[in-house]
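One structure is given below, encoded as structure tokens.
All protein chains but one are shown in place.
Our next item is subunit A:
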Amino acid sequence: METLIYKALDYGLALGASYVEVRWQRDVGTVAGLRNGQLEFSTTYFSEGIAVRAVAGGGMGFASITNTSLEEVLNAVEQAVKLAKAAGKWRKSPVTLSEENMANFSYTVPSIDLDPVDVLKVLDESVDKMVNVRRLVANVWTTEKRVVTSDGADVFSKIPRIYVYAMLIRHEPSLGSLQRDLFFGGTSRDSVEGAEKVVEEESKKLSLLLEKAKPISPGRYDVVFAPEMTGILVHESIGHPFELDRIYGREGAEAGESYIRPGNLRIRIGSEYVNITDYPAVPGTYGFYLVDDEGVVARPKQLVRNGVATEFITNRQYAAVIGAHSNGGARASLYSREPIPRMSNTYLEPGDWKPDEMIKDTRRGVYVVSYTEWNINDTRYSGRYGILEGYLIENGELKHPIRGFIEVETPELWGNLDAVGRDFKLYVGTCGKGNPSQGVPVTMGGPTFRSRNLRVVP
């Protein structure tokens, strides 16, 4: 493999490319599903191939193959260079990459010895018997990558992951219907320890919420968000719009753009208490990696400091656009996908409040524990978050459960933040972006926090 990869690099340079990147990637795993306690499917998969990216003639070309013979790999190099040159004819400015100290090392994370069907059986038995519909899926797999670039990177990584999804619906025609989606995962078997307890508790809550939750009166409330909410809010309204390729329009026709505009990057995004970070190298997390898929060492990306946008998630191409260095944010989900700026583990930094102090300190508000349906416009400015588990706060005390939606614009959400908790928790997700779509493993979270005077509707 080593000889083949370096021959491919040399061949690309000989064809006139100014940059060549060769990535071998293999994903091997088993995914299974249970439908209402019965096996729905069990699938074993082996995915392996080589991706070549080339900069030539001012453009960027990409080619990937599953047949890894020398002849086919060299053909892929030819394709990538040819397509780069064709794309270059349609560019006003040539593609350039930032200069970096490229990584040279290998690392391996111990494998996860779990059978997805066994994991699911345990979880399924934990679901409250009042739940009518339960669909559980578990995926256990290992990703191996070797990334070699013509400017000096050579990195091997082997990372196992486990991912579990549970969809639970309590449907009672006389009361209504509630759905809870739960996600677990990480890069060690510890990641799913305790999941059965969460499944049991969350499934039991559905009946309680169906019976007790009342629609909220529309209006402005001080909202205390628990860490699950912090996660989705950070991910959608800070992580995505801080991807530098979006800011410069590359995802304009698909995953969208950003409320941050080229030429006006370092804007105030929240109050002085808002500090948000994306950091891949958190051990055991679902979004874990040490080196990105361009061979740049991962480091904490300080997206927001004291309420001001200070850093953006980038790869080498978009770092060059703003005259900066890459911060190791380039990820590719499969051998057949190009590395693009992506989140990893994105979180609000903790503060010094105890969560219950925030509730006691709130006169008229809402405490939101978990969400259902959510979405946000493509510039990540206008968000809507359905409340699954939430409670009215009156004079510092939790009252009855409520149902409704937080409809909020991003500057208001973070601008009105006045208290940040000392607790901290990360939640698992699969982040979508790119064309063809690339789902990458991420986490999102942080502490409990409060934002004043937000719009809540029934």
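Criterion: contacts are C-beta pairs under 8 Å (C-beta built on N, C-alpha and C of every residue); 3 or more make two chains touch, one makes a residue touch a chain; residues count from 1.
Convention: contacts and distances are computed from a predicted model.
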| item | value |
| --- | --- |
| Among "2-oxoglutarate synthase subunit KorA", "Cation:proton antiporter", "Peptidase U62, modulator of DNA gyrase" or "Pyruvate ferredoxin oxidoreductase", UniProt-listed name of the chain not shown | "Peptidase U62, modulator of DNA gyrase" |
| Given A:Gly12, A:Gly59 or A:Pro355, the one touching the chain that is not displayed | A:Gly59 |
| Contacting the left-out chain in the complete assembly, out of A:Gly386, A:Pro411 or A:Gly439 | A:Gly386 |
| Sole residue of A:Gly49, A:Pro227, A:Gly421 or A:Pro447 that reaches the chain not shown, by the stated touch rule | A:Gly49 |
| Hidden partner chain, touching residue among A:Glu228, A:Glu243, A:Glu338 or A:Glu389 | A:Glu338 |
| Residues belonging to subunit A that touch the chain removed from view | 30, 32-33, 35-36, 38-49, 51, 59-68, 76, 79-80, 83-84, 86-87, 89-93, 115, 117, 132-133, 135, 167, 169, 171, 176-179, 218, 248-256, 335-336, 338, 372-378, 381-382, 384, 386, 405, 407, 435-437, 457 |
